[in-house]
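For reference, the structure discussed in these notes is given below.
With one protein chain removed, the remaining protein chains of the complex are shown where they sit.
A and B are the chain letters, set down in written order, and residue numbers restart from 1 in every chain.
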Amino acid sequence: MAPAHYHDKVVRVLVLCSVFWAIVGMAAGVYAAAELVWPGLNFDQSWLSYGRVRTVHTNVAIFGFGVSALIGTAFYSVQRTSHVPLFAPGLAWVVCWAWQLALVAAGWSLLSGHTSGKEYAELEWPFDLAIAVVWVCFAIVFFGTIARRKIKTIYVSNWFYGALIIVIAMLHIVNSLAMPATLFKSYSLFAGSQDAILQWWYGHNAVGFLLTGGFLGMMYYFLPKHAERPIWSYRLSIVAFWAFTYSYIWAGPHHLHYSAIPEWVQSLGVVMSVILLAPSWATMINGIMTVSGAWRKLRSDPALKFIVLSLAFYGLATFEGPMMAIRDVNLISHFTDWTVGHVHSGALGWNAMITFGTFYYLVPRLVGGELYSTKLANVHFWMALAGTMLYILAMWAAGVTQGLLWLSLDEYGELLYSFTDIMASMVSYYGLRLVAGVIFLAGAVLMAWNLFMTVRGRETAKVLPPEPVANPAAASEVAA
Amino acid sequence: MSGVRLHQKLENNIGLLIFGILFVASIGGAAQVVPALFQDSLQQPGVNTVPYTAAELDGRDIYMRESCGVCHTQHIRPLLAEVERYGPYSRAGEFVYDRPFLWGSKRTGPDLHRIGGKYSDEWHWIHMMDPRAVVPDSIMPAYPWLADAPANRGNDIDKRMRALQKLGHPYNDEEIADAAASLEGLTEMDVLIIYLQGMGDTVDPDAADDHGGHGG
Partner (left out) sequence: MARAISPLLIFRLVLKPNEVFQNLAVSRPSAGEVFFKLVVWMIALPPMFAWFGSLNFGWRLGATEPLVLSTAELAGISIGYYFTLLFGFISTALVSRWMSVTYKARESLGIHFAMIAVVGAPLAVGSVIHLYPDVFVNILVLVPTLIWSMYLLYKGLPVVLRIEPERGMLMASALIGYLLVAFVSLLGLTVMLWGFGIGPRVGI
């Protein structure tokens, strides 16, 4: 029987779709940012108004750019860490195209104003059902491949991708529970404070297991691959993974400080958020020490620059989060642009940068060639860094100013500033943020061009799994 | 080290690994979220808290459709300066009919929880048609299409109230049957303003402070 190659064509499609959605999602973000400076940019059209465009931005960035990258890299890495081609490759294609189709439909739906009203879960119930079905298919392909593996031990990147699949399924199903009224309208099963607690159990852990956990899976596979060295500490990866999976779930209530939810729930949220710092940083250290020990094998290539810097921003974001979860800091930061800054230090500094680095490494390999232009990728690196720093600093300045001025009283206990004055002061920062977004988007466009030119006219490389080894490698070794 | 050996059992068995992840990830929710879902004080309406009327519900659904909650919060924190700016802080009992909750996470524009009665209907109308006509520095977009569209656009107010009734909102069948008629002649702008004007009068600031059991 002819040996089966790894199924990498579906990876290629998912990666290229991810790049496409990155551009679309970031462009939507830039447009939304511009609307905060020039509100007339909705041209009196409902589908162009800020509320809808912002929702498209978040959904496309997370579920288009992010999830396509995660599914693609999960398919790529699970085969290679199991030494078998994908289980049910036909189903893998279904996952790929159904997801892309859902995204296009979602864009139309969100611009039309269909929304459940819950952040990062805006898509209405028909989408919720479709997503659940596609996600189950994703699970079947992923776990099926692992079940068929030729290597005894399941490598750590698969624990993280696995946790992504399992926990997101749990969160999505429970948080989406609703009573449909019409085809495009449903009402959440829970109301008020209870809905709030449920929503942020979902919302925070979507960040935790999708934006953090899933991308850690990416890091754990691609970083050692690139460095051609095993992960620095196997034991640390075990402890960190389980501590991470356990503690992240409790952190949701830090979105609800000083609100009408029980005090004990808020306090638990604080404590667990702070505890969460430990496994987060343990994982970061694991990554940094892995690559530090292997510096000699690295050419100064841009892919690695992106991945290494992404770990620094990961450190920032996973420190800032617990810090903002402390009530005394949250007092000032809640509802302000500081939160937006925090989101983007993670989204741009961590998620986007590690994905960029991974794609610069992966795409040339997928077609058995070289990156079209290393120079362009280096330019992209500096644009991404500049855009991210400007974004964060503009939002920190805006957020802290807002938070302080909202609460400022004079010596008689009267409010010092009107809301309108404070809001008007923010617009210049929104202008800076717009510039930051444009720079970041432009860098991503350079990447899209670079990757397109890399794959243009080339077939996906056919790679065979290696021959089975007599004595399977220890768990800390990276599989071929 | 036996810990590592135990872990190797998980690493060599996908079923165990899946179960392990599911189990560990469920603990937080079980401990933190589930009790809240059964906590009485979080589902007891305040004395003045009543389900939304047909008009208010339609307005609320428009509020969601236009994603107003992306810039406006509906939750006043128990902080001195915040209470001074917006009014009595928000209690749980006021939100028992909010499906979904609309507390918001970003305050680009002011909090709206107690906006009811603070501005006239006309003010709201002009503000929505052209925010800068009443607030020169505003960055809020205009919503002129609301003035042209009839309320209950999908002619489904009864279906929406029926769904809420199934979820426990005390609507009686008569109310639901009359709902569409009650919205006759109103525009989307009208019902949105009705919704806004009804917001936040559900607490008596002089009453004893408590979870919302009798918020007002």
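As a working rule, contacts are C-beta pairs under 8 Å (C-beta built on N, C-alpha and C of every residue); 3 or more make two chains touch, one makes a residue touch a chain.
Keep in mind the model is a prediction, meaning the values are calculated, not measured.
K.L.:
Touch as defined at the start, partner being the missing chain; which of A:L48, A:A139, A:V329 or A:V343 qualifies?
P.N.:
The one listed residue touching the chain not shown is A:V329.
K.L.:
Just one of B:A81, B:V134 or B:L167 touches the chain that is missing; which is it?
P.N.:
Missing-chain contact among the listed residues: B:A81.
K.L.:
Which residue among A:V67, A:A191 or A:L311 touches the omitted chain?
P.N.:
Spelled out, the listed residue whose C-beta touches the missing chain is A:L311.
K.L.:
Return the single residue from A:L236, A:V343, A:A424 or A:V463 that touches the missing chain.
P.N.:
Only one listed residue reaches the unshown chain, and that is A:A424.
K.L.:
What does the interface between chain B and the hidden chain look like in terms of residue numbers?
P.N.:
Against the missing chain, chain B presents residues 79-82, 84, 137.
K.L.:
Under the stated touch rule, tell me which residues of chain A contact the chain that is not displayed.
P.N.:
Counting over the whole complex, chain A touches the hidden chain at residues 288, 291-292, 295-296, 298-300, 304-305, 308-309, 311-313, 315-316, 319-320, 323-324, 326, 328-329, 331-333, 382, 385-386, 389-390, 393-394, 396-397, 400-401, 403-405, 407-411, 413, 415, 417, 421-422, 424-426, 428-429, 432.
Methods note: only the chains that are shown with their structure count from here on.
K.L.:
Measure off the straight-line distance from the CA centroid of chain A to the CA centroid of chain B, and report it in whole Å.
P.N.:
It comes to 27 Å between the two C-alpha centres.
K.L.:
Would you mind writing out the residues of chain B in touch with chain A in their complex?
P.N.:
4, 7-8, 11-12, 14, 17-18, 21-22, 24-29, 31-33, 36-37, 39, 42-43, 61, 64-71, 73, 75, 77-82, 84-85, 90-92, 94-110, 131-132, 135, 137-145, 154, 156, 159-160, 162-164, 166-167, 211-212
K.L.:
Tell me, which parts of chain A touch chain B in their complex?
P.N.:
Those residues of chain A that touch chain B are 35-37, 39-40, 42, 44-46, 49-52, 54-55, 113-119, 143, 146-147, 152-154, 159, 162-163, 166-167, 170, 174, 179-182, 185-199, 201, 209, 235, 238, 242, 245-250, 252-253, 255-256, 258-262, 265, 268-269, 272, 331, 334-337, 339-340, 402, 406-409, 413-415, 419-421, 423-424, 426-427, 430, 475.
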